[in-house]
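Starting off with a structure, shown below.
Showing just some of the chains, left in place.
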Amino acid sequence: MWSDVRRALYPGRFQPIHWGHVSVIRWALQQVDELIIAVGTAQESHTVVNPFTSGERVVMIKEALKEAGLELSRTYVIPVPDILMNSVWPYYVQMYVPKFQYGVARNPLVLRLFKDAGIKTLVPPPYDRMKYSSTRIRKLILAGSNEWRDLVPKSVASFIDEVGGAERLREIIGVD
Amino acid sequence: MWSDVRRALYPGRFQPIHWGHVSVIRWALQQVDELIIAVGTAQESHTVVNPFTSGERVVMIKEALKEAGLELSRTYVIPVPDILMNSVWPYYVQMYVPKFQYGVARNPLVLRLFKDAGIKTLVPPPYDRMKYSSTRIRKLILAGSNEWRDLVPKSVASFIDEVGGAERLREIIGVD
């Protein structure tokens, strides 16, 4: 039966997706049958912390999964706009996605919210967050460095180039 | 290049998806490389006109596509909450989904909004709307008839049974 499938939710903003995220997704797909990747703050784009639209993030995630040789058919990639009521969030996100039994997170608050909502938690092994960090990637792009290209899948770097990501970031922080 | 892919948007509420919708999706996949199925009014569920959550609708759509032998890998299924500003809607939906060049619709207002937004339109051949209609299906379910089962893919009927769809519909219209 459909509801017998073991399914987990992995929430994030993915601005942009990097190899650290991909390692979590790979790990999660080993724990459960299907993984839902919830693309948070879906309503925001063209800001310093959320430069890409959720549509662009969906594309980058799918490209990254393909490049990493992960099974797209076992994943759902679903944009979820903010609700700004933390205690309600786990129930709100349930509305937007297929039924799931597990939450994937390392952030203590997200783990707490999952637990309070009766959702079992799956804590992935850590990755090097000093190196793999979307914030750092955005700063490197802005700085005109090419160092960020190693932190994300090639297809993601290409996509960022194709949509003029570096120029967009500079425009966002630009002054008149 | 990623942006060279010919992509179309097919918006609907899919409460629930039926063979009429599937025929439109099959037709659209013959016109373009990839199809985005936008699941509208994503924020609403457990009402007479929107009994199913957008998460449930995503599942039913994916199951229907599989059953119909359509290529899941060429589709995106993305929930989009309402914005309630019709003239802004085509731009708003662009934020949630991958870049697309075509809009799939027969509804005159949706076609107008697509055109005003500079989006080319693809008008699918009509299907028998007297027979294949989500409104009619919800009424048949409520009436306790089994006639609706022929109007939707088998997997969709199973899913509706599994989540207790008939009972939910009766509860929604139920009085104290």
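In this document, chain identifiers A and B correspond to the written order of the chains, with residue numbering beginning at 1 in each.
In the analysis below, a contact is a pair of C-beta atoms (placed from the backbone, for glycine too) under 8 Å apart; a residue touches a chain by one contact, two chains touch by 3 or more.
Since the model is a prediction, treat every value here as computed from it, not as a measurement.
A.B. asks: Given the 2 placed subunits, let me have the overall number of copies in this structure's complex.
C.D. replies: Full complex, one repeated sequence, 6 copies overall.
Note that only the chains that are shown with their structure count from here on.
A.B. asks: Between chain A and chain B, what's the gap in Å when you average each chain's C-alpha atoms?
C.D. replies: Each chain's C-alpha centroid was found; their separation is 25 Å.
A.B. asks: In the complex, go through chain B and note every residue touching chain A.
C.D. replies: 1-3, 42-43, 45, 53-56, 58-59, 63, 72-73, 76, 78-79, 81, 94-99, 158-159, 162-163
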